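Below is a structure I'd like to ask you about.
Apart from one protein chain that is not included, each protein chain of the complex appears where it belongs.
In order of appearance the chains are A and B, and numbering begins at 1 in each one.
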Amino acid sequence: MDVSSFLVQSLNSVQYGFLLFLVASGLTLIFGILGVINLAHGSFFMIGAYLAHWLALKTGNLFVAIALALPLSFLLGLAVERLAIGFLYARDHLYQVLLTYGLILIFNELQRILWGNDVHGVPVPALLSASIPLTEAQSYPLYRFFISIACIGVAAAMYVVIHRTKLGMLIRAGAANREMVELLGFGVKRLYALVFALGAALTAFAGMLSAPVNSVYPGMGEHILIISFVVVVIGGLGSIQGAFVGAMLIGFVDTFGKVFLPEAASLSVYAFMAAVLLWRPQGLFGARPA
Amino acid sequence: MRPIPRSLLGILLVIVALLAVFPQFVERYYVQLATKIIVMAIFAMSLDLLVGYTRLVSLGHAAFFGLAGYALAVLQRDLGLVSLWTTLPLTLVVCALAALLVGALAIRTSGIYFIMVTLAIAQMLYYFANDTKALGGSDGMFLATKPTAELFGVAIFDLKNRTTFYYFALAALVASFLVARMVLASLFGRAIDAVRCNEPRARALGFTTWHYKLAMFTIAGTVAGLAGYVGAAQDGIVNPAFLSWHQSGQALVIVILGGMGTLYGPVAGAFVLIVLEDVAAGITEHWLLFIGVFVIAVVLLLPRGIASLPLGDFAGRLFGRGARKRAAAEPGDD
Partner (left out) sequence: MTEPLLETRGLSKQFGGLAAVNDVSVAFEAGRVHAVIGPNGAGKTTFLNLLSGEMRPTSGAVLFKGSAITGLTPDRIARLGIGRSFQRTNVFTELTCFENCWIAAQSRLPTSLRFFRPAGRRGDLAAAARDSLEQCGLIDRQDRIAAALSHGERRQLEIAMILATQPELLLFDEPLAGMGYRESQDVIALLRRIAQSHTLVLIEHDMDAVFSIADRVTVLVNGTVLETGPVAAIQSSPAVQAAYLGAEEQP
């Protein structure tokens, strides 16, 4: 592999890693603060992608579509929290798995009713359709840069919110101590609903961004969900840094796995997870269970 | 392990008797549907050993179900083995070894990690089967023939006959149930009780708890392999769907729907869910929507499953008369 294709693959890895980070950080936040394992998390990725596809068709502009789809996903997150997830706090993980599994069935079927079984492409916006030449033979699509930059923006915003705002303080307090949140005069219920909807919107945003690159298709939510599980297992549950490191590692392992071992490409991330488990069962950034 | 209540034992015997005569009274379609229910019942029962008796919530149990199907197909195609007497034990050994390996990795974790790790490992097998040309890729593999059952050159039964196959599946279910009961009543079963109730205490008493969890994981994987063997032999094909996480999810739904930690609960759960799916699929192509709502309703309204309902009369209705009445009344399609 020459230097330029190595560079291209590295950029691809980082871009994929960033997308995974958006999904996995939502998953890990919802688990860390609400104590809920949410299998339907990937459904929001799918919903985001389909909303982007649909609204981009209607409005003719992906950016407008994203601007409209983001609040919609947030509201959908609020609704799902109120109607289903809210019943699961303090219940056994087993029931959380089952109920959110039921949600997946519902979302998948709704997707089929609304948009059918076909694979849809989403055009890259004209503004970003150019490629940046790296060498004479290699160039890199501008849109992929845009994905990475948008994700960096979101990650930076998340950092500021978590470390510099009152909401962030509540989130950090909530992860450590539920009563503390009550003492701070903010209803735990409101905090939970907010965190869940934010996590849903983050994931949906990742789905929207990836739609022009990966197209939209039935079952896309499950694929991303399972990969984010791998990310979270590697990084350590409940840790945002862990989600970031795990996502980047998986981005690289997956991308370079496809280059070097194309026949075992889909296995590489799982083999990597198994290796991490053998070494550190609690994940790279996870607290050792007492 | 608590003994089965006396009243329920009677019901169970009646049900087994009804199941034994059932094929004589219904159309072929319902014999096949019943066989499908039995396969899911064995599969869900094996998951109950983990979820209900050991509190290990696996979301990747389909790995062993599917592995068994592929093992049978590969044994037939590449080794030319067709006899039940060779393929079944070999398939079960393959599944036991795989479960031992997967379990050794997964049991290093617990709780939510265990859920995610089992799911991820099963998914790995799914993609492997899906992407491997030698295993037929996403189309899967056809089984050239049903397993043959000969003794001294004489066929003692013929699994190509649907009714015979039904009895074969029923025998597998009864055998699984009896083996599970035996294991749970043994010293090993008591150790599993201790691990489930309070693992730190069990360890402080001197139980090397991961030995027992791993042994149970292996037993459950092997029984799931039996279900997969029967399922693949029935369908005549094995494909990645056998390994899919919907297969694992469905089994988990069945275990909770029926009532975990009972063994007979998952049998009832398999009956209810498969019949419901069959009926819903006859009404609309978007039947999964109903199943999704149904699953959520079960979690919210019936968390301890059918086995927690006042049984007796209800169970009698559900299994016996209800089964035949509904089977006769509902038209279905395949």
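Assorted remarks:
Note that a contact is a pair of C-beta atoms (placed from the backbone, for glycine too) under 8 Å apart; a residue touches a chain by one contact, two chains touch by 3 or more.
These numbers were taken from a predicted model, which means no experiment stands behind them.
The undisplayed chain touches these shown chains across the complete complex, B. Within the complete assembly, B:215 is the residue of B:215, B:230 or B:243 that touches the hidden chain.
When the missing chain is restored to the complex, the residue among B:11, B:74, B:115 or B:191 that touches it is B:191. Only one of B:79, B:155 or B:182 touches the chain withheld from this view, namely B:182.
Residues of chain B that touch the chain left out of the display are 182-183, 185-191, 193-194, 197-198, 200-209, 211-212, 215.
Basically, only the chains that are shown with their structure count from here on.
With centres set at the average Cα position, the gap from chain A to chain B is 33 Å. Those residues of chain A whose C-beta lies close enough to touch chain B in the complex are 31, 37, 84, 87, 93-95, 97-99, 101-106, 108-110, 112-113, 222, 226, 229-230, 232-233, 237, 263, 265-267, 270-271, 273-274, 277-278, 281-283, 289. Residues of chain B that touch chain A in their complex: 51, 57, 59, 105, 108-113, 115-117, 119-121, 123-124, 127-128, 130-131, 245, 249, 252-253, 256, 286, 288-289, 291-296, 298-300, 303.
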